[in-house]
Structure formats: structure tokens, C-alpha cells
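Heads up, the thing below is written out as C-alpha cells.
Heads up, one of the protein chains got dropped from this complex, but the rest are sitting where they should.
Let's turn to subunit A:
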Amino acid sequence: MKQLGKLLQVMLLSVWAVLAGTGTGSADTLADIKSRGTLRVGMADSTPSQSKDPNSNEWEGFNVDMAKNLAEQLGVKLEIVDASWSTLIPGLLAGQYDIAMCDMFATPKRAQTVAFTTPYMNLGFSWVVRADFPGEDAAALDDPAIRIANLSGSAMGDIIRKLAPRAQVKDVASDNVFSPHLEVASGRADATLSDHYNNTQFLKRNPSVKARILGGDKQFQQTPMAYAVRPDDQPFLNMLNSWIIYNQTTGFSEELRHKWYGF
């Protein structure tokens, strides 16, 4: 019983250590990276932002190119540490890597546990309409004659009803996220709403369909995506923010976005 009590004590202590982030030792990660000579980046799979090619076992994607650039700027070697989505934040707090570089939305809830950099990209929604839909104004969709396809069970339904309350909503029940797009392409619906990445992917993979994105590349209700570091990491965070803004100014991030996301 005594042993069990001791073991429990050790377990609780270590859990506390992890939560408090004391397992990492020093709080100056930037200095640690420099003296170590390696930047350790935690990644979890999500195509095309960052994923491991099952054949070559190499990481590739938007954030992999960003991480390579970051290591280059710091003048150190890059080491990508494999994580999964459920272990990404615990791994960061436990000091297994210096930064989590994934396609993570920077929400206020998450920001209470980790420190987010300045956003490197925003992802929002966009409308896909029939190719012959007149004009570029989304207000024209709020009309009783307009049929809007919606993937039933998705979060889009509520947004569609809010944005175009007078239009007819056509629920499509399917496992395929692109089935509402097919409704538009086949002329059975006039429009559909989805996240901008899904929309561009659909049009990229099916270049001959009779559909287009309304208003060109216009996204709305954008949510910022940012990298995460440990909350007490101010010097490293300062450096990262300057690096992100620099890359946005030079057009490097935009170039990568075109290469990996196609928009």
C-alpha cells in the first residue's frame, strides 16, 4: 500500500510538472535552439499542409517548407518530430519540440494553453456557383429562386441559412464532401458554401466542370492559422513574429500557398 501511495505521488508530481511546463528546464528556447544547433518542430499529419509520404517517410507540405526556411534563417539544422493531433499540444508543453507547425486555427480557447504566433495564413469560406451565375455579388444568392446545396450534417447549413435566409436550401446526404459541388456542376443547384480550400481543390481537380468561385478568390469569416510555442517563450515568439511578417512582405508565404493549396 505504501509503495502504491508513493507511486501515486510520483505520478501526480509528474503530471503537475508537465502541466506547468517545468519539464523543459529553461524558458529561453531561442537560445536553446542556437546552442543545440537544431530546430525541433512538432508535426501531425494533414494533407497538404504537412504530411509524411508513406513511401519515402519524408515530411512534405506547406508547413514543411516554412519549417525549412525557419531553420535556415536561424542557421541551424531542422529536425521534425512526429506527433499526432491528440499529442501535438502535450508534446509541445512537455518540451519534445520547440514549436508546433501545423494547420492549426488560433482560437482564444487554445491560446490559454499555448502562445500563438502572428497568423501566417487565414482560411475562410467561399461560394461555388454555376459558371453562368450572373455577377460577383453574394447578396444575389438571398433570393427564393436560388437553390443552395448543403452537405447535410455539416456546419455549413446554419451559415447558409444566416447568409441567404430566403434561398431554398437543398440538403445532400453523402459521405463525399464534394457532393454539393457536384449538385452545382450538374445544374441541380445554383450555389454551395464550403471552406475555401475544399472549393479550390474541387475546381482544380475537375477543371472542366461548369462552376466557379464567386468573387474570384474572395473568402469570408476567415479564421487565422498560426504556429504554437510554449506560453513562457517570449524571445522565441518575438523572433517568429518578425519572421512571419518578413515572409509575408517578401511574398515567400504567398508563393508557398500557391504551390501547396492552389489559391
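We take it that a contact is a pair of C-beta atoms (placed from the backbone, for glycine too) under 8 Å apart; a residue touches a chain by one contact, two chains touch by 3 or more; residues count from 1.
Operating definition for what follows: contacts and distances are computed from a predicted model.
Student: UniProt protein name for the omitted subunit, picking from "Rod shape-determining protein MreD", "AIM24 family protein", "Amino acid ABC transporter permease" or "histidine kinase"?
Tutor: "Amino acid ABC transporter permease"
Student: So one chain is hidden, and I want to know which residue out of A:Ser35, A:Ser84 or A:Gln222 touches that hidden chain in the complete assembly.
Tutor: Within the whole complex, the residue contacting the unshown chain is A:Ser84.
Student: Considering the whole complex, which of A:Asp45, A:Asp65, A:Glu136 or A:Asp232 touches the chain not shown?
Tutor: A:Asp45
Student: Kindly note down the residues of subunit A that lie in touch with the hidden chain.
Tutor: 3-4, 7, 10-11, 13-15, 17-18, 22-23, 25, 44-47, 51-55, 57, 82-84, 86-87, 90-91, 94-96, 175
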